[in-house]
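Reading through the structure tokens given below for one structure.
Missing here: one protein chain of the complex. Every other protein chain is in place.
Chain nomenclature is as follows: A, B and C, assigned in order of appearance, with residue numbering initiated at 1 for each chain independently.
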Amino acid sequence: MTDGSISGSGGRIVVDGRPIEFAAGDSVAIAIMRSGKVPGGGGTLCLAGDCGNCLATVDGVAHVRTCEVEARPGTAVAGDPGHGKPPLPIVDGRDLTRTPIGRELGVRRIDVDIAVIGGGPSGLAAAAAAAAGGGNVLVLDADSGTEVVAIYPGRSIVAREPAGMLHVRADEIVVATGSAEIQPVCPGNDLAGIVTSGAAERLQAAGVGLGVAVAIGSPPSGVACTVLDGRLIRFEGDATGRLRSVVTTNTDGSEMTTACDTAIVGLGRAPRDVLARMTGDDAISLVGSVADEHPLPAAPTAGEICRCMGTTVDDLASAWDAGYTELELLKRASWAGLGPCQGGACLPHVRAFIAARTGTVPEPFTARPASRQITLAEAAADTTIDAFRRTPLHDEHLALGARMDRFGGWWRPWHYGDVVGEYWAVREGVSIGDVSTLGKLVVSGPDVVEALERIYPCHVADIKVGRSRYALLLNERGHVMDDGMILRTGESRFVLSFTSGGAANAEMWIRDWVDTWGLRVHVMDRTMSLAAINVTGPHAKELLARLGLAEPPRFLGHLEADIAGVPCHVMRLSFTGEAAFELHHPVDGSVTLWRALLDAGRDFGIRPHGLQALFGLRLEKGHVIVGMDTELDTTPHRLGMDWAVRMEKPAFIGKAALERTSRLPDTRRWVGFAMDGEAPPEGSPILGRDGDEIIGNVTGSWTSPLLGRALLLGWLKRTPFPDRVVINGREAVVTATPFYDREGLRARA
Amino acid sequence: MPALEPLVGRRVIGDPDALDAAIWSGRDVVVLRLAPDEAFGIGATAVELDDEHAIDESEAGFVGAVLSTADLADVIARVDWSLPSDPSALAQGKVAGVPAKLLIGDPSLLVTHAAYAGELADRLGWSS
Amino acid sequence: MHTLDCPRCGRRPLDEFTFGGERRPTADWLTDPDERDFDDVWVFENPAGVATERWFHAAGCRRWLTVRRDTSVDRVLEVR
Partner (left out) sequence: MVVVNPGAVAAFGATEAVASLQPIVWHEPRDSYDVVIVGGGGHGLATAYYLATRHGITNVAVVEADYIASGNTGRNTTIIRANYAIPEAIRFYDHSMKLYEGLEAETGAAIFHRKKGHVWLAHSEMGMRTERARVLMNQAMGVNTELLGPAGVKALVPQIDLTGGGRYPVFGASHHVEAATARHDRVAWAYASGATSRGVHVIQHRPVTGLLRDGPGGRVLGVQTAAGPIHAGIVLSAVGGRVSQLAAMARVRLPVRTHPLHAFVTNDFEQGLAKIVASTELACYVSQTERGQMLIGAEFDSQPSFSRLSSFDALRSYAYKITRLLPFLRSMRILRTWAGLCDISADFSPIMGETGVDGFLITTGWGTWGFKAIPAGGEALAERIATGRTPALIAPFGLDRFRNELAMADQASAGTR
């Protein structure tokens, strides 16, 4: 088929481990053909990117059309198994060095007025016309190395370039992608040695000989071949799958067999309009042969109709006869069009098949991205999600041996290696915790009291300057969204705090309502401006006194004070059950303050505590953690927190819903449990006393070092609510919370 | 390599008109208008504005990096949006997926929250 | 829908914004206050057509936008 001589070798590529020489400008497919072989697993080659017959694994990427890849020295090609399947690229995820295109790809981004896809004569003419009209025009041409992969809504074009990915946004898109050659469907069309007219011309131009060639249909120009007049009946080959002869009709209808090395088929064209059909956007127009009406081929009668999937015309007929009698059902039932070329080769034939049976030509099936395939790495180029936040004390925690974990979008210390030790430091000495992640909003304005009275279910107006109140944040359904403190810092100025995970949502919530109501309220988010350290334990007050806080606020009071030279908003509250002071301060003073606290508390055995200890401490107090203990429909009542809701208020968000649902039976309740032995895992099912029915689940569980028992919080969802249940095979007793210091004397101390 | 250094100044929430007319004190104050009712005066020590309810706070929660022309090009390559047509305007949005602010000028300035500094530096390849 | 035109910051990719939900008009034939409340808080209009929605520019100015959008084709008609 070829003499293999190369004038001007471009170097060698490696095909299935063997080097072959290529000529400068060869595609991998042409280089393979120049060497006397055929890429892919047989079938008609178009060498124009339309069929799936020249696939191979190129440089580790499987299912690459070799006709679309320029041969470069060292390009490694592993024959893609025609209809077989390549192995998964890499088996061991530890070997990250072997991701062939594992580098993070860059993205170039361009905004243009008009993008023209296709650099052929009609595309260039359209581009010239657009440029003459004053538009900013970009031509995207696959032959010049810019392959458009897809058009997405918003006229957003994704393309692959030699150096990475190209994302284009255009006001108008002109599709000038031309047309594809129709592939023959007849017996033997899976043999190797069949090419389209266009492919024959390309091979001729590349100097690749075709051997003894015959042409059926429109012959190629400038290619030496015998032109057969008759209709194509079948191809015949040898046992190796190679074409040996072509059978066509004589003028009298009899069969004529012509021996050949190569059969060249020119059976007409079909528009290459997949890109144009992807979004159905008005601002996408078609020019050139992609816009032309092309007649469908004759209805196929035998042979492989979909080379990618191996669907034969007989298969199509069988599926049709089984009732799969429309294009979309037929495609899915017969697999025709589901392969790498996505129907590029078979769709005209399938439509002709249906038209012959129904008398109506069906619309083409849906065009979905991607028309030219991209790898996941190419799709993910320059994609970044999840910016995790670090508190100013991040490095301090690491230096103290903390195991950091992501929680609510922040890196936080889970523990410092000794959860029980951290616990005891809080209960019996003094400890510090990094609570910088708490949500913090400053609100002020003439309508601020009115706004907060509407937002919160508790009273706000009667909070005195310098005092604070714990508050739930409810949604319109009366369900708990978040909780935190309301601190009054002036007649018309408040600081609001929220949970770490709920802060962003709370800010949006409050801004939304203030906008909606049109109230005169300023809102400043200080969450990332202020760090916060919780100083807690029996010696907390004394520790702070050593650092300059002579007159600490009393319980639920707050004040401004310099501590260790750092200006702090000192809040007296307690989540741990011990005396606790939250020191909110500018982030640039945080390390100074943290170190000063650790230094000054050394003789108290001060140590920092992580989240795990904090969860245990709060559990002993029965404090809720919104999100961990609560569910979608958790009302204050179900939490046993009716005290936090003032139904006598004229209005607040969620009040109407709470009035409505308060008349419903009381069927879900969040309660405390105590049991002997080790604490069961959080999430454990709670069973009824006879142990055969699940009646709830554990949301918090902790073996209390102080009480020597397992303490739990969780849901009961069957009435009547029992007072004894079974958890983890053991009996647990419903127990009032808090489990520890019921009167709250220690927190107030 | 550029570095994200702490920025200090005053951040103010106030009536938009009052903010427009605000008088900032301090040396080489650069005012970033974050929203119609919000501004961050980098280097500001005080601000006067005609809004008795304005929230006027000392602000240390941001970091910024001064960008050379080449640095700016690298940063812009990691931005999925167009720069404002007014070159002196503040641009806000994600840079390499991290919420940030970009003030194009001579020199240009990239600003983000201190909490995001590590993540942004990592993503821009600025971490040592 | 791939971008939103923030009136303060300019056109930005959608991943800079947080969807805040559509306004939920209560069905006009409901007269019982409890029914109206239930409808108000649980039901979604879920229109296949023009919706008026709130979007928050989380990665930019951190303020709300009011957006009219045709949900049937996911196209923005107006941003305020």
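Note that in this section a contact is a pair of C-beta atoms (placed from the backbone, for glycine too) under 8 Å apart; a residue touches a chain by one contact, two chains touch by 3 or more.
Keep in mind that this is a model prediction, so the values were computed, not measured.
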item: Contact list for the unshown chain, restricted to visible chains; value: A, C
item: Among A:E328, A:E363, A:D462 or A:D676, the residue in touch with the chain that has been omitted; value: A:E328
item: Chain not shown: contacting residue from A:D386, A:E491 or A:E743; value: A:D386
item: Contacting the left-out chain in the complete assembly, out of A:P87, A:G133, A:G401 or A:G417; value: A:P87
item: Residue among A:C46, A:V61, A:V495 or A:A747 touching the omitted chain; value: A:V61
item: Residues of chain C in contact with the chain not shown; value: 1-2, 13-15, 18-19, 22, 27, 29, 38-39, 42-48, 51, 53, 69, 71-74
item: Missing-partner contacts on chain A, residue numbers; value: 1, 15-16, 32, 36-42, 56, 60-64, 78-94, 96, 99-102, 150, 152-153, 156, 158, 192-193, 240-242, 261, 278-280, 306, 309-312, 314-315, 318-319, 321-326, 328-329, 332-336, 339-340, 342, 368-370, 373-377, 379-381, 383-386, 405-407, 414, 611-612, 628, 631-633, 635, 661, 664, 667-668, 681-685, 687, 694, 697
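The working rule: only the chains that are shown with their structure count from here on.
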item: CA centroid of chain A to CA centroid of chain C, Å; value: 22
item: Between chain B and chain C, centroid-to-centroid distance (C-alpha), Å; value: 29
item: Junction residues of chain B - those touching two or more other chains; value: 38, 80, 82, 99
item: Contacts with two or more other chains, residues of chain C listed in rising order; value: 3, 15, 58, 62-63
item: For the chain A and chain B complex, residues of the former touching the latter; value: 106-109, 111, 167, 382-392, 394, 410, 442, 444-446, 448, 492-493, 520, 522-524, 526, 528-530, 567, 586-589
item: Touch list for chain C against partner chain A, complex; value: 1-3, 15, 18, 20, 33-34, 37-38, 40-42, 54, 56, 58, 62-64, 74-75
item: Footprint of chain C on chain B - complex, ascending; value: 34-36, 38, 80-82, 84, 91-94, 99
